[in-house]
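All remarks here apply to the structure that follows.
All protein chains but one are shown at their positions in the complex.
Which chain is which? They are A and B, in the order written, and residues in each are numbered from 1.
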Amino acid sequence: MKQRLMMLSMAVAMLASAPLQAAEDRLMLTGSSTIAPLAQEIGKRFEKLNPGVRVDVQTGGSSRGVNDARMKVADIGMASRALKPKEADLTPYTIAKDGISIILHKSNPVAALSNEQIIAIYTGRIRNWREVGGRDKPITVVNKAEGRSTLELFLRHFGLKNSQVKAQTVIGDNQQGIKTVAGNPGAIGYVSIGTAEYEASHGVPIRLLPMAGVTATTDHVRDGSFPLSRPLNFVVKGEPGDLARRFIDFARSPKVNDIIKAQYFVPLGR
Amino acid sequence: MILSKRNTLFRWGADRQLQPLLAALALATAAMLLLIVTFLLLEAWPVVANGRWRDFFTDESWYPLEGQFGLLPMLWGSIAIMVGAMILAAPLGLAAAIFASFYASGFVLRVYQMLMALLAGMPSVVLGLWGLMVLVPLLAAWQPPGASLLAAMLVLSLMILPTVALASASALASVPKPLMAGAAALGMCRKSQIMKVAIPVARHGIWSAMLLAVARALGETMVVLMVAGNVVQYPHGLFEPVRALTANIALEMGYAMEDHRAGLFASGLMLTSIVLLLAWLAGMTAKRELHHV
Partner (left out) sequence: MSDRLFEAIIYFCTATVVGLLLWIIGDLAYQGLAHLSFDFLFSEPENAGRDGGIGPILVSTLMILGVTFLTALPVGVAVAVWLAEFTRRGSIAGNWVRLSLDVMAGVPSIVYGLFGNAFFCLYLGMGFSILSGGLTLALMILPVLIRTCEAGVSSVSDAWRHGAQALGMSRSSAIWHILLPAASPAIAAGLILGIGRASAETAALIFTSGYVDRMPESLMDSGRTLSVHIYDLSMNVTGGDATAHASALVLLALILILTMLAQSFSGRWLQGRLNV
């Protein structure tokens, strides 16, 4: 028994005492879960091109990314929004853009909505689709949770405050929004364009609504003609270290455009 | 092990070391709760210190970016979801436990146990996804918007059912066999054996199973996030959306700064106090009857 205990504790000790890696070889990113899959794939390609380097990506939300970058707990923070005035002590490096589109259920005959109609729907003044030329169905308004940059962009674009919005469902992530609208013929919501494009082309019953006459496509976000988009940022406090600098440059180079497109974001127009 | 085996009859030294060791472990475990509460307090301190915490009870609704921190609608949302889930899960779970303990045997019993273990291990995100993609559209076709109090109750009851079923079955299995044999010898029909003998004897364990389920229901995050609708309002209808305190923390924590973040931690503290109150009440009302026979 004693022998078995000793063997067990030796095994545990061996497992636990991993050779500590030099600080320069490791890069830690934390923050937005929207950017996390993208950052991880870029990290994997970076690791292949630079053997011996490890890029670790953790999530926790944009504000965590900003806080961790500020406290130097992480080398780079990931924030899926522009920096606020209070965060002027940090430097953002945009690596991609993400457009926001309004989506309807595929079976909804309404082809376009004017800005006034959208505002009226979201503030609860218009409650039935037949008032905007659709079928006789109550409108299910889908809004995003507070603090999210998608929500803030949406509110700012339409000049609304969140307390004015009368929603029937509030969602967190894009996928939740898509699944909610896909399951309810009377729903209207807004999500990332790339995600919506992908799902729509793969048989999910949603449709993207054009905004101010411009159709919602990732190309239109890239050339700037589509009005609603947000930057995906790597944020650093002060000067980035050598490895961090190389990684940020790599992430902003055209070499990773295919990865960005594979995640259904919009590469910077270069 | 070898030590105690050889010295079964004469070694009492082990006993002298055992009790303090066990007591220390138990108190350390309980101390972890204190650590957790301290952590919550530390993080919530900004809103507690500047007196904003009163806003939790006086503000109309929850719009933290506009300075509104009213928690009461979400508190009632959490409670409503929990009560509804318990109304469904408690009888169903107990019935399943009775089935496993008294009506099933052999192959059927093993299949049931596997299935129950599977349900116990079902990740909340999988159950939530099923709710979002299957149940909510069904409800939406009946009564929009679909993601509502009812949806949350239904899916959450599935989530806590294994706790009720497995813990109750365990309590029922601990009923001493001589008692059941005696009841059978008296000619009692099966229903009476169960309702009049087994359940009263296992009362303590079943009660504790229910309490665990209530705690789990109040603490569940992912499932209610996906199917409850998440609109901050007092629960006023089965088909209306509600937001639970836990879902609120999960939804906004990643994007909250300063006061907003502290407010979220304070809501976590409030939730823990509710569970404390419930557990204390349950402890007071449950009579401590004989464990041993």
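Here is the rule we use: contacts are C-beta pairs under 8 Å (C-beta built on N, C-alpha and C of every residue); 3 or more make two chains touch, one makes a residue touch a chain.
For clarity, every value in this text was computed on a predicted model and none was experimentally measured.
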Selected from B:47, B:65, B:85 or B:98 as touching the chain missing from the view: B:98
Candidate in contact with the missing chain, chosen from A:25, A:56 or A:116: A:56
Option from B:126, B:141 or B:184 whose C-beta touches the chain left out: B:126
In chain A, positions touching the absent partner: 12, 15-18, 33-34, 36-38, 40-41, 54, 56-60, 73, 172-176, 194-195, 198-199, 202, 262-264
Interface with the unshown chain - residue positions in chain B: 1, 4-5, 7-9, 11-12, 14-15, 18-19, 21-23, 25-27, 29-30, 32-36, 39-40, 43, 91-93, 95-96, 98-99, 103, 112-115, 117-127, 129-130, 134, 158, 161-163, 165-167, 169-171, 173-176, 189-192, 194-195, 204-205, 208, 211-212, 214-216, 218-222, 245-246, 249-250, 253, 265, 268, 271-272, 275-276, 278-280, 282-283, 288, 291-293
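Keep in mind that, in the parts below, only the chains that are shown with their structure count from here on.
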Gap in Å, rounded to a whole number, between the CA centres of chain B and chain A: 33
Residue ranges of chain A touching chain B (in the complex, touch as defined): 1, 32-33, 59-64, 66, 137-138, 140, 145-149, 161-163, 167-172, 176, 179-180, 183-184, 186-187
Chain B residues within the chain A interface of the complex: 1-2, 61, 63-66, 68, 129, 132-133, 136-137, 140, 144-147, 225-226, 229-232, 241, 243, 250-257, 260-261
